[in-house]
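A single protein chain has been omitted; all remaining protein chains appear in their positions.
We call the chains A and B, going by the order they appear; numbering starts again at 1 in every chain.
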Amino acid sequence: MRSTFRHGVHPPDSKALTAAVPLRRMPYAAEVVLPLRQHAGKPARPVVRVGDRVQRGDVLAEADGFVSSPVHASAAGVVKAIGLWPHPDGTLSDAIRIAVDPFNPQIPRPRMVPDWNGLTPPEVVKAVQDAGVVGLGGAAFPTHVKLAPPKDIHLESLIVNGAECEPYLTTDHRTMVEYPERVHFGVRIMMRALGVKRAVIGVERNKPDAIERLRATLPPDLDVIILPLTVKYPQGAEKMLIHAVTGREVPSGKLPMNVGVVVQNVGSIATIAEVFETGLPLVERIVTVSGPGVRRPSNLIIPVGTKVRDILEFCGGVSADATEVVLGGPMMGTAQPNLDVPVTKGTTGVIVLTRRDTPRFETLPCIRCGSCLEACPVFLNPSMLGLHAQAGRYEEMESMHLADCMLCGACSYVCPSAIPLSQMFALSKTALKKARSKVVA
Amino acid sequence: MSTQTIRLELAASPHLKSPDTTPRIMWTVLATLVPVVLAALYFFGLGALLVIAASTAGALALEGWLGKARSVRDGSAAITGVLLGLTLPAGFPLWMAFIGGAFAIGFGKLIFGGLGQNVFNPALLGRAFLQAAFPTAITTWPKVAQGWTTVYASNFAWPFMHPTDTITAATPLGMMKFEHTGTAAWPLMVGSTGGSLGETAGLVILLCGAYLAWKGYLNWRIPVAVLGTAALFATALHLASPRYPDAVFMVFSGGLILGAVYMATDMVTSPVTPRGAWIFGAGVGVLVVLIRIWGGLPEGVMYAILIMNAFVPFINRGTQPRVFGTTRKKRVRGGKEATP
Partner (left out) sequence: MQTILIGVGILSGISAVLAIVISLCSIKLRVWEDPRIDEIVAMLPGANCGACGFPGCRGLAEQIVLRRAKPASCTVSSEDGRESIAAFLGIDAGEAQKRVARLLCAGGTDVAQRRVEYRGVESCAAALAVSGGGKACSWGCVGMADCAVACSFDAIYMSRTGLPLVDPDMCTACGDCVSACPQGLFTILPLEAHLLVQCKSLLEGVVATAACAVACNACGRCAADAEPGLITMQMGGRLPVIDYDLVHLESIEAIKRCPTGAIAWVEGAQFAGMDEPSARLGS
């Protein structure tokens, strides 16, 4: 175990703002908005109609196929509308709006998720899908899909991603500190479902209290190693984490399964445990509200679908020089043009940055310093790729492994000439996809 | 402040940016040249300062005239000017230094399209031009340590007039080449020998370079490769026949250290890949020794670096990094992968 990967960058982690702030529950807002697309895969299909009265945890929309995930009511109330609403990805997309009943005690129906004991692995997969559990680390890939690997795959171990390498974010940190038993219980469920004997929880060294709590609460019968990792971005990227833990490289274009491991975010693990423990589907998640522009940085347990505006007001509002509101971490998150967007299952943080944090650097010509090459965690040549992108030579970029770029932003972060490399690569990927769909059509 | 009145902005991720910008790097490099310039002032007197000022003025003047205003601000032209000045002798006529600085920027950089586009190190191109145009003036080195207020009459030679009456001192390399006499190690390291302004104070330059490498502003592989290769090569020759100078002399004489630390590492004209940097540096080291020992000139750093500059695109192509999750075997030349 090498506890890190090669290359990478060291942005200031800025986690001190919230690292020691205990979790708090945010009260229900007047309205929650639940997009039908809160996960990677097909959007869910609504099963309620406007005017329907729903209880907390009721199914609002069901999964449409295997790679899809249902949406549950995160608060009791009345379905106010089903239609277009701003989505965290910047588009307008279909969402179910619920007017929250202010006098409802918000007590869910008892045990909507079956008891874990005695379930066969396929039943666990089904229960996890029905509970609407998706990856809570940001990408929101449906968790149950990872629990059901193809038959011909031999799995050796489960890797739990507690790296949380994005600056500012402390959701996984607080989960590990406050609910370590839940993490271990989730690991137990995952290991049983996957049929693996070993698990490793990777945690960056800047969270010593989390490492200590996990070690102190580890059940003796569980073969789990808690591995401290070097603090470096993007340590929490799936392939980097696997390399750090096993020393193996996931082959280009392949999945972690191909090297015998499954990676799951620590937040998702805790959520699996939580849904089996409480019997309530995924209706709330932990969100870090932080950044220099927030009055009261906090770690909050927030009903899914709560609007960013309500969250920021609850945290005391924003400072006068706030310029960017980012959902997710500041390295890969998306800036929001509209504060009425709701927090979805994949939202790890609400980060408010000020003018000082987002200075405008003039884009200068590339001076071929090679910083980007030494930053890129997948060993691409961003400097050359950037030149190709500017000239629109997308096929050339493809042959230089553009597909392996995960848009982590390390190259843009270090570029002394402030060339928006990562944005250019995202565009090139889109252009290639467009060109390819045209060829097929 | 309420969220109703917030004025939002939209930018692509990442939303954070490392504070190391190109101008900041350039100005830091310039700042680390101050001790080198001070050493030149100490050993060669005020005349040295005037020469450096003249070449820098030439570089800045042309950049300001033909280049963009922002490229004067980013400090790269100033670096070129100062580095060029450091490769000149102290008694060099100021008008020549000025023209050299202007040539370095004009033909070394702007003609290729400005910052980041040039193939050859501009300062060295400027020096190559001066060497071709004024071969006598550029090889007339005054004696060291005449007091720091020394100004040379030849500094103020009128344009197109031949400077006269300079007291010439041989450089260690010249003595080695033409008289087969060595120089003691300590004066070489400290810098109290004849030579160009920035050539002599080897230890000072190494310290400044170490600082830059620590800041991450220069690729440490290049100076290590250049000096290491030159030292190894020299040692091998010295062992074969004591006629050849030893490694200490090879490294600390002439402009090798200045070239290795400040010129070979010029980001624009050196390879971007780590492996490429090793190859590039080793190439410079070998060429320097070859030129010094078997070439017609006593010094070879300038041509060694310029020659290797020309190979940089090929080195970059041949040393593309192995992409994560792939094996090197599948790759064919030219940085493209064979389609499976």
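Methods note: contacts are C-beta pairs under 8 Å (C-beta built on N, C-alpha and C of every residue); 3 or more make two chains touch, one makes a residue touch a chain.
For clarity, every value in this text was computed on a predicted model and none was experimentally measured.
Touch with the chain that is not drawn comes from one residue among A:T278, A:N338, A:T354 or A:S399, which is A:N338. Listed for chain B, the residues touching the missing chain in the whole complex are 7-12. Interface residues of chain A facing the missing partner chain: 84, 89-92, 334-338, 360, 420, 423-424, 426-427, 430-431.
In this section, only the chains that are shown with their structure count from here on.
Note on chain placement: the centre of chain A and the centre of chain B lie 48 Å apart, centres being C-alpha means.
Taken together, the chain A residues at the contact with chain B in this complex read 9, 11, 167, 239, 243, 249-254, 309, 312-313, 317-320, 322-326, 330-337, 339, 351, 353, 357-359, 361-362, 364-371, 373-374, 376-381, 383-384, 399-401, 404, 407, 409-410, 412-414, 416-418, 420, 422-423, 426. Listing the residues of chain B that touch chain A in their complex gives 1-3, 6-18, 20-22, 24-25, 70, 74, 114-117, 216, 219, 267-268, 270-274, 277, 316, 320-326, 335-337.
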